[in-house]
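Note that one protein chain is taken out, while the other chains of the complex remain in position.
Presenting subunit A:
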């Protein structure tokens, strides 16, 4: 029989619906693959074998009873450990939540279950989604299936590596500054950040609430679109959720797969094509731009002058929101409590708990945020960053009067060796140079593999106007139809 772990989600759903494979067989094949390779990859923090097989059996029973199945019924999915899962450990990659079993499901997890997908387990991530390499996980780094001495990107390195290692055909990530797209780029997989408010944040452990956006990860653009359709849409439990239907991303992906981009106008972001990117990344991107032209797209260069200030603005806004959000980890309602000897005060216990429970990057960001929000510095730092955010949004709005979507490399460099950037935090931040503007603006962005540089994957990013997520899927699917998908060497 064909190796079920090598198939796309769309193919697997077809097999299950037709009765050519049971959901239990599909699930078991992926559990076996995880058992065989995850010791070397560390994509999973928790594998829910019993829960996955029970969910798969339920799909098979529904099919046997003649009940209708959803478009992804019986397809396994791995979920980033930033989303709460009822009764299943949720750590956010942190010691402070070690052993916590949430009493409720995130909306996205609820929708995954309702659609008949099978949750395999929870994936590794930089602690509280702060990082670009998964090296800031408290549970050890995830390794890139393309080269296990290299990083898989971050913060959602586990979700991306699980796809590239054929441990799961689909996964869920969350993108605050690039945590879906950058791991997608460096692992040769597809990662889509939906429009902010297009996917629910209910049950997503908050890092930076005005930026955090959960979204789909897959090995093909169509699979990402199918997953996007299942998880997206209005949620009354999230007050920032947009009360409008999800754009038809599946139809857009199918349209794009025809390989015809006639009539589509794309803007190359001038500020993201000069210095700063590795030569191999620039070369692969240039080649992809030629391919898009051959597919019929009209390409122009567009200047977005404030994008160069996106990184500094982000590293004021995100830490500020994080310093406030992470105040809830106080050793009272859930997770770790350290030093409660009956004599110490609440404040002392709180400080000892947070000191023991948080890793260095989280501490740095909490302190940066506390600084940027303090009186005397507020106007020059947080206040000024919010104004820069307005100017970046205006750059996008102006660009979208000229073009349908913007394109750039997803990240300036291919997967770097483990340990190469941990001693200099700011060097790590540069990994998100090209992905951050989209988060500040709130629009959608997708990374799709566009080539290799010295044997390592390079991603192309498509950025679209808010609530025009379908446009980026069309462009990404067209590029994919021309360049194909990328398979790492055997593990």
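Everything that follows uses one rule, which is that a contact is a pair of C-beta atoms (placed from the backbone, for glycine too) under 8 Å apart; a residue touches a chain by one contact, two chains touch by 3 or more; residues count from 1.
Quick note on the criterion: contacts and distances are computed from a predicted model.
Hidden chain, UniProt protein name from the list "Amino acid/amide ABC transporter membrane protein 1, HAAT family", "Glutathione import ATP-binding protein GsiA", "Aspartyl/glutamyl-tRNA(Asn/Gln) amidotransferase subunit C" or "YbdD/YjiX family protein": "Aspartyl/glutamyl-tRNA(Asn/Gln) amidotransferase subunit C". Although one chain is not drawn, the whole complex shows that of A:31, A:186, A:336 or A:399 it is A:336 that touches it. Within the complete assembly, A:389 is the residue of A:193, A:389 or A:421 that touches the hidden chain. Interface note for the absent chain: among A:218, A:316, A:463 or A:477, the touching residue is A:316. The missing chain lies against subunit A, touching residues 100-104, 196-197, 210, 236, 239-240, 242, 306, 309, 312-313, 315-316, 323, 327, 330-337, 340, 342, 344-352, 354-355, 358, 360, 363-364, 366-368, 370-372, 374, 380-381, 383-391, 393, 424-426, 429, 440-442, 466.
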